[in-house]
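Only one protein chain is missing from this complex, and each of the others stays in its spot.
For clarity, chains are labelled A and B in written order, and residue numbers in each chain start from 1.
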Amino acid sequence: MSDRSQLIETGTPFTFDAQRDAEFERLVKRYPTRESMILPSLWLVQEQEGWISAEAMAYIADRIGTFASKVFEAATFYTMYNLRPMGKYHICVCRTLSCYLLGKQEIVDFLNREIGIKPGEVSSDKMFSLEEVECLGHCGSAPVVQVNGEFYENMDVEKLKELLATLN
Amino acid sequence: MEVKILSAKFDIEGAHNIEVAKEHGAYATLDKLFTMDPAEVTTIVKDSGLRGRGGAGFPAGLKWSFLPKDLDKPVYLCVNSDESEPATFKDRYILVRDPHMLIEGIIICCYAINCQDTYIYIRGEYTSQVKILQAAIDEAYAAGYLGEKACGQDFRIDVTVHRGAGAYVCGEETALLESIEGKKGQPRSKPPFPAVEGLYGCPTIINNVQTIASLPFILAQGADAYKAHGTEKSSGTHLFGISGLVQKPGMYELPLGLPLLEVLDKVAGGLREGRTLKGVIPGGSSTPVLTPEEAQTVTLDYESMAEHNTMFGSGGIVVLDDTVDIVKLVENLIYFYHHESCGQCTPCREGLGWMLKIVKKIIRGEGSTKDIDLLLELCDNIEMKTVCVLSAACTMPVRSYLNKFRHEFEAYVAGGASSQSAM
Partner (left out) sequence: MAEKIKLFVNGQEVEVESGKNLVDAIGAVGIEIPHLCYHPALGADGNCRMCLVGIEDGRPPLVPACKTRAVEGMKVQLDTDKIRKIQRDVMEFELVNHPVDCPVCDQAGECKLQDYYMQYDGQKSRMSVPQVRKAKHLDFGCGVIHDQERCILCARCVRFTRMITKTGELGIVNRTDYARVTIFPGRPLANRYALNVVDLCPVGAMTSQDFRFKQRAWFLTKSKSICHGCAKGCNIFIDHNREKYKDDIIYRFRPRLNEQINGYFMCDEGRMSYKLENEQRLTKPVLNGKVADFGTTVEGIRRALSQAQKMLFVVSPNCSLEEMRAIQQFAASQNATLSGYSDGYIKQGDGDDYLIQDDKSANRAGLELLGIDSSKTGFETAVAEADLLISFQNDLTRTLGAEACNQLKERMVLISIGSHEDSLTQMAAIMLPVASYSEKDGTIVNADRILQRYAVAVEKNAPPVTLIQAVAQLGGEITSLESAWDDLNTVVAGLNKVDFAQIPEQGLALTDSEVSNVAA
């Protein structure tokens, strides 16, 4: 965890595209209170934009009819919400327990060498971002790496090389 | 040693599709279900001895019976699929390989507790898994198992998937409720318990995925058939996740009560070549570690674990061999719990970060014996002083490492940074 409270403003108002708008309207009927839409809405923004700006949070707050501070709280509490633009390929390396025991550090070190970024950084060409994350629930096939949501299990440096070769 | 009750369809190609699942018996219990009185269903579940498979092991049927009887509010069912305890990955198999078993279980539970709205809270990290689950739910709606006239009955069942977004604490049932309500996942003080005042202030049952998924078998085969597996007090089977430094890590369905070391040897292939056992984490990262000596006598059930001053937990077993640096492992664990502390209660919020910095200081070779003692004292000072047990989930195992492997901490203190490579 680091401080996630420094939001980025794009300078332009946010709005859902037609697809997310429809999804919002579908989901909102599923909950007895509109505030329940805070997490799903943040996901919709992230699907649409890849990350969540201050304007998007304000949009969600106003659309739901709640305080922007509540959306801000949720967006910073849940660490999967990207609060800044990530690389085209967002690589998450599990750092916890079983993945730790089975060599997640070698994977992080390798990625550091190969793509030149440390956990928490985005490569200058915006192709990659790297993050160490907590347990991904794939302990039986550790170590595990997630790229744009897809899981890659039983990873080692060799497999990682092959994977990186496909990411372009 | 393995049995196939919950995992019966796991190896069937395409069993996440409703047609394949139905060919192999999915939704077959429903005809029987609707001939029964809801109270009868609860009784069968009680009789089966099914205990909550999320980690606490609370009897499932008993939990349901805490719902107030004369209700003027809706009842909610929340299926806990947050599965975020390190070393736990069992529910993922159900979500991906047999989601219709879960949906069938939800229908059974909804009928038993008279619930119309179910929320499946799935951890945000399960990105591809949530798609499979949602597709299965959509199939169930299309087939009429869910919706306005669910299963052809005069009974509505709606199932909504609610995605978390990276917060371990949301596996705690009241944090999960807060999260569905759109808030930060900060656990609530109890009482009131969710069965009385839960989601949106209404009576709510929160059950783990595996618990709910066990219901079709129990209903179909009866309580006795379920109790035929396991021990008297820990009945049935469990999806054990075995990971760490073993030959064949993975998910294995086993009856409760088997000897731990035998399982590690025969099921998980034993230790890697030339290695010796240093310890076993028996039920997820929050359970106190067992030494090789303790591991020799423990069996995989709630009672034996308690006798060994640890917990069955989520059944996520992690094997530690002689290559493991316990001090760095502890750093890894405290890092996790500090990272995941919701930040609500003072002792957990301030204490875990303090503990992490002390361990780092020890690893840097700047620590003293006093720091080891301080860590131990902080475990006591934090534990059970907070709204939820997240802090205890850290302090209980950390204390066990400090007590059982103190010499490793002392070596760092004595040797300084030069003798150890900092990670």
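Note that a contact is a pair of C-beta atoms (placed from the backbone, for glycine too) under 8 Å apart; a residue touches a chain by one contact, two chains touch by 3 or more.
Please read all numbers here as calculations on a predicted model, not as lab measurements.
Chemist: Hey, which of B:Lys73, B:Lys248, B:Arg272 or B:Lys357 is the one touching the hidden chain?
Modeler: B:Lys357
Chemist: With the missing chain put back, one of A:Val28, A:Ala58, A:Met127 or A:Leu167 would touch it. Which one?
Modeler: Answer from the full complex: A:Ala58 touches the omitted chain.
Chemist: Tell me where the left-out chain touches chain B, residue by residue.
Modeler: Here the touching residues of chain B are 167, 184, 189, 338-347, 349-354, 357-358, 360-361, 371, 374, 381-382, 384-387.
Chemist: Touching the hidden chain in the full complex, which residues of chain A are there? Just list them.
Modeler: 1-5, 7, 9, 54, 57-58, 61, 66-73, 76-77
Methods note: only the chains that are shown with their structure count from here on.
Chemist: With touch defined as at the start, can you tell me which chain A residues reach chain B in the complex?
Modeler: Listed in rising order, the residues are 1, 27, 30-33, 35-40, 42-43, 64, 66, 70, 73-74, 77-81, 95-98, 100-102, 105, 133-142, 146, 149-151.
Chemist: What does chain B use to touch chain A in their complex?
Modeler: 83-89, 92, 123-128, 158, 160, 162-168, 179-185, 200, 241-245, 249-251, 281, 285, 316, 318, 320, 324, 329, 332-333, 335-336, 338-340, 342, 423
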